[in-house]
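Note that this complex is displayed minus one protein chain, with the remaining chains in position.
Order of writing sets the chain letters: A, B and C. Residues in each chain are counted from 1.
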């Protein structure tokens, strides 16, 4: 039993810290720390910095340009990036499509697409869930009909995808499409790469309750997709989907994000006053903060235990569902406390104040500008990525077998 | 809108208070207030006192010896009895069998059994649920075979009943028995009155986790029951059962019990010390107490609203399930706080200290003697009388219709 | 004991509900809530004509209601429609402060407030108040010809559109002292008064006030010098009741929407309402909403109770209940809806936002729980 990192891992941690100190632009970390919106340029900038260092695709095998990190090193990297308020790596290309191509793609596809993910020539988004299907991913009704013409083999895609995060920035989308309507649910699904500049592709924004444009609906009307954009076998796309869903869930708890958020909350609670003393000394608020801090320290160790198990060759099952549930509960609770800490100033909300060119009035403490919006936005955490109800179904199936 | 009782109701309340002040023996109220065990003699004594005043069968119609109270008057009576720490009326004869006989019994049965309930000649217990059936009441496997011999028509009863509260004191038991094995579940059940002194009836004690003998198992081996002990029609016993389960649930929340328990808790919290000040001033404990007090104030009004609806001719449906759930939650929470208030003194437990002839050592504050035992015993509240899970099923069926 | 509303109140509620259903559709409300004006002057006038504003005032103050259950009935209906017009700020808060503390000359304005021609605003909270009633830093000094006010006021409801402000300021004592707080009537045109408005996340607008040497004549003093706290407590008490009733109305709509969704939405081939885990959570929600309803009734019944502790405890108890249950209803309704519950186009999302934000007005759950405990200690003592 030893909860400490090895000397080698400590050296690695310092390496990451130095890198972040040197290379992470303050302009970006300030925006992240203050809950401001990142532009596509911001994200691309950060991706490029990481790529230059060879740390962008840190889940990829060395052969494809990955740094060859252990699960522990990945955890440390993730953790330090959060503490430094670095932008999140946009996962769709690097962490989602990449591994699928590496596992199921053919040589041509790998040689063509992987480098373009790294250098940012392609910006990917995800075409998985559909309106009315929600957590029931296998309920794919978007169709792809195989055809052949002068330009060669192709698919004609018709249908619609929902909840496409950051789709407005993307030029490529990977989709689950139904290539066989006879086959039952999970079968007859294929994994297709679609150029969003193709005629017939339309992206419509979906505004969330916090007034933000983050997710989109993507519509496909007779969209022609060259057959070579099929990944894996036709009708066997569910294998890719499942692989992607279970791939690399060791950071699903978002420990780093919560640790960083709690640090910010503590600073705020030390500054905000209540009954003439810092909010941090108010018994009710102090108790709420202490409870979430204790939950977080427990979850961090649970997460490390799971990582150690993975390093030891174990395959996380119910554990990652537990981490998803508790991780989102903690993140939601911290953003809820953050909102409470603002008192009456949680209500005023100037959308533009979250854009970096904003120079208008500031209402209340600086943290108030994003507190409520962030709280409402974080409601998604327990819904997306497999709702917490789905996670509980998974857990009970694994342990009860009923 | 008016939450106050009418002048007439206030007069009634004073009448009840005066009665309790004059007639409730201090010996009994002391035992109730200190969570000591009541003997059968204690219960009989209190029943006799109430009967003399004509208030024992206060749910019965005037024609059968009831006082003819309104739902509000019944609530007031119940409430005042709790505040005065009066023993509960043992419900099996007076509140359960009585109404069933009045509704379904024939004249002979009414004339014979009802007076004996009032004067205590019979002490009834309930033979409803069976081992392994739990909340699934209709799963009755105890059989009653109709027969005829020299002594006349009769039933031969075989089987076993579980969770028979205070069965050790009873000489009579009313049972749900299966008279028709062909008919499906709810049908084929009959409502039978059985003399427990009949050969073949055996009562076995069941000790609960608090070391108390309150419930029993009752075994029937070829027990001969005269046919005239059938209440209502043969195979139609479920009608009686359902009637009994839905009858008079306006006091199901146990508001009076919780109000009295909270008063005691507040006295204790004012005496017990923590960090050199009364526990009542400890922020954590004060918050816990305040939350349950607020919940109780809310529930009391919810209960009164339901009573007003009943007075107005309404039939409580989902409401009584809600009151059952919240009522038991509050009672359990108060007994949990009562336990917490005892600190380290919650552990020492001398069973005999709860009997009235006990003269041995007292460990810690007086309230400590029963605090933990009462907390554990109260776990039953959310299980018996239709578990809270069953209540939630009822609510969702009523509102979702799914 | 009787839980029926009077004939008059039922009629008021019916006409108000009908008006909102017809004139205040979700689309209309969304437009109004995001408008630069912050609310609709037309709708406001119609509220006045319907007598909705007058129903919040006692007859002695020129209204035809003003009892706890009048406020409850009106605001439950407003909550159902997510109404952003200044009924809370102008009628309940500022209105009651003037009614409670004003002299006849000052009360004259109540007629215009009831008529909707004058909009008053309640400027009490300050940047560091965090719900504390007596925490007033704004100072009022006597001058040769009246008073001079200096300080700042925070998150004033519809402050930009107000003709008149009720401003609390310290004429004596230290920050936090209960004594030494005075109330003043300040015209929106008063030199030295700067009003900066901004939108809110749940609809409508608020404003930050700075008072830089605002000069007032002696007649601007509302009530007795240094004894403004009582009137503040009465006004805020009525505001708390109004918010609790508004939340109850919003809960009702969120509940109905969620029940409807569970009944009609299919997943994995079945109605999601058939999942027992959701059924039990929905049962909890309904149970809690009934407790919230009782809390509002208790507060409404106690609003004019002669005993201050009885009154204020019931009000704080209601705000605690509403704070806890409102958050539960908001979060569970969104969760049971799934992604669609997070979208702007779905009315539910806006009810959820309002439910959460009500906890940030006039004292949150923690504030009122501590207040409930403190008041209880006074009762015991």
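The definition used in the following text is that contacts are C-beta pairs under 8 Å (C-beta built on N, C-alpha and C of every residue); 3 or more make two chains touch, one makes a residue touch a chain.
In this text the structure is predicted, and so the values were computed from the model without any measurement.
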item: Listed residues B:108, B:275 or B:359, member touching the removed chain; value: B:275
item: Touching residues on chain A - with respect to the absent chain; value: 1-6, 9, 72, 266, 270, 281, 286-287, 290-291, 293-295, 297-302, 304-305, 307-309, 318-319, 321-322, 325-326, 389, 391-393, 395-396, 399-402
item: Chain not shown, touching residues in chain C; value: 275-277, 279-280
item: On chain B, residues whose C-beta touches the chain left out of the figure; value: 129, 132-136, 162-163, 206-211, 215, 272-276, 279, 282-285, 336, 339-340, 342-350, 361, 363-364, 372-373, 375-376, 379-380, 382-384, 387-389, 392
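The definition used in the following text is that only the chains that are shown with their structure count from here on.
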item: Intercentroid distance (Cα basis), chain C paired with chain B, Å; value: 44
item: Centroid distance [mean C-alpha coordinates] between chain B and chain A, Å; value: 54
item: Chain centre separation (chain A, chain C; CA means) in Å; value: 39
item: Residues of chain B engaged with two or more neighbouring chains; value: 287
item: Contacts with 2+ other chains: residues of chain C; value: 369
